[in-house]
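Starting off with a structure, shown below.
Of the protein chains in this complex, all but one are displayed in their positions.
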């Protein structure tokens, strides 16, 4: 089970068992809901945007280990970032999960490279990110991974 | 082309080229329309019923050689018959075209025995008969060979 | 002739390795594998008899028509329908139910009427009724399910089966619970108040002897791909008197008795409901599948599948933290559905796949039921004629390994 140990290696299991920034954010001024209808994964992302930066961020939801760990990791990556920086980090993450290429600098997100071998799970890995970007844009429509545009 | 020479043998070709009792019957007191939607064959049958017997009978219509010859022959068979006799003659004819068994006495209807080898054409051979029986019953619905009950 | 002892040899797809392990195919409720006889029937048809049906008078077309209408007669016999004309070919269960809901529904339903369903219906026996309810103003109502045990709450039947109910649609076997419903009784009860009945037979057609006249239903819908035939073909059984009074569903070639620029007349059933070139190629696989299942014996299939379901339920019940759905005792279909609080179904499926096991995880098109049970989904193992008790042991060992991994020990 080499691919799987890659996929679910320590980083993912760790975020899954001890999610970072989980729960509602009382001070949030932006929020977005994401869902993955095929899987039933759900993810709400709460942001407090201060000036042009994400001052605080949290997520809440349910789903598979990949979706929950990815959302947890996403919150640690986006905190303190601007919208442009967030877009760039998402592009990098998307590249990792779709191509399997490890990131240039060693980073936790590299743990998700294994996802590319499971195309049906890419949607799980990107769910939280989609919701976060929608929240940033103030887009009221729920993020859905069924738009064929992840 | 042995089956076909059977099927279209002289009797059929003859009735087809020189149909008997063809055209409207001005004195008719019963009429029925038959059609075969799949083929487009059409057949109107006109009867003058006198007492319990068919005093006069004619047909009009368009369609393949089998349907027209069969309608023509049918008029010669049914003239002068009662409803019960007509039903019996139809049963005999139906038997011939579905099983290919030649009739016991030598008769023109035997020409239609070849039809049984062409199941898709049985509907053509029975169209005129259906219309005639409907007319006898005074059934106002057009006879159609699509009822799956020929 | 198939034979129970050499059965697995008949199914080419079973003989492969997945991730280096022998395939253990336990996703039969989603779709079964197809026996060689079915696959060959399809190729042979296209190699020899292929031509469009019905309107053709040449040799190939007559052979194709015989094959197609022969499949209809075979299905009628398989279901013990009164006549071939009561069998309408469709893409599968979903299309069959859409056909009844739209055609029968648009002619008979109106505001104030009630469509009765059960809480365990598959989306395919639920959404079509929502759509026709919207169009006609009829309302939906549900017979409840008792909880994790997944039985219909028959004590409530009198309360919900009132005279406003015009149609009662329910599944024969639940695809997420494994419950086998008392469908003959439900049909009899509906008949008393004059409601028509629609049975969703997706999960029963390949697993039980089905006799539509003994069940007393008005409609029965099923899919070929869940009984060893192929995708793209299935059927709707309907009582002739009802079918002949229903408006067409789709319009087009083959279903008309005459067409004029501004109006048309329809053929009777089944043609009325089969617009366009029918899927005659795939229809021949229904004949092959019916023959195959009858040769195995449908009573014996029912026993085999149900015993595997029962065995799996027992063997899985000892796993720590498992929550098992469906009947604890009594009749059970050949499937088992379960959940763990800490390990998501999709993670289980992905891990089990590494052990060569094909499972299904998710809501199984039963979202409202899952929501009622407080679940986002379950993992499901579902069995067919070729599955064995040994495969259940492989499943249990794999689940133990997965639980260990996720518990971090």
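So that you can tell them apart, the chains are marked A, B and C in the order they are listed, and the count of residues begins at 1 in each.
One rule holds in what follows: a residue touches a chain if its C-beta (ideal position, glycine included) is under 8 Å from a C-beta of that chain, and two chains touch if they have at least 3 such contacts.
Given the structure is predicted, the values throughout are model-derived calculations rather than measurements.
Sort by label and list the shown chains the missing chain touches.
Taken over the complete structure, the missing chain's partners among displayed chains are A, B, C.
Specify the residue from the set C:83, C:275, C:322 or C:396 that touches the hidden chain.
Of all options in C:83, C:275, C:322 or C:396, contact with the hidden chain holds for C:275.
Out of C:209, C:331 or C:368, which residue would touch the omitted chain in the full complex?
Going through C:209, C:331 or C:368 one by one, C:368 is the residue touching the chain not shown.
Tell me which of C:71, C:230 or C:325 is the one touching the absent chain.
Checking the options C:71, C:230 or C:325, the one contacting the hidden chain is C:230.
Please give every residue of chain C in contact with the chain that is not shown.
Counting over the whole complex, chain C touches the hidden chain at residues 12-13, 16, 18-19, 23, 25, 27, 30-31, 33-34, 38-39, 42-43, 46-52, 55-61, 91-95, 97-98, 119, 122-124, 126-128, 130-131, 140, 142, 223, 225, 230-233, 248, 250-256, 258-264, 275-282, 346, 349-350, 352-353, 357-362, 365, 367-368, 371.
Extract the touching residues of chain B with respect to the undisplayed chain.
Missing-chain contacts on chain B: residues 1, 3-4, 7-8, 13, 17, 38-40, 42, 62-66, 118, 121, 124.
In the full complex, which bits of chain A touch the chain not displayed? Write them out.
35, 37-38, 118-121, 144, 146-148
In the analysis below, only the chains that are shown with their structure count from here on.
Can you check how far apart chain A and chain B are, centre to centre, with Cα atoms defining each centre and the answer in Å?
77
So how far apart, in whole Å, are chain B and chain C when each is placed at the average of its C-alpha atoms?
46
Specify, in ascending order, the residues of chain C that touch 2 or more different other chains.
There are none in chain C.
Going by the touch rule set out above, which residues of chain A reach two or more other chains?
Answer for chain A, listing residues that touch two or more other chains: there are none.
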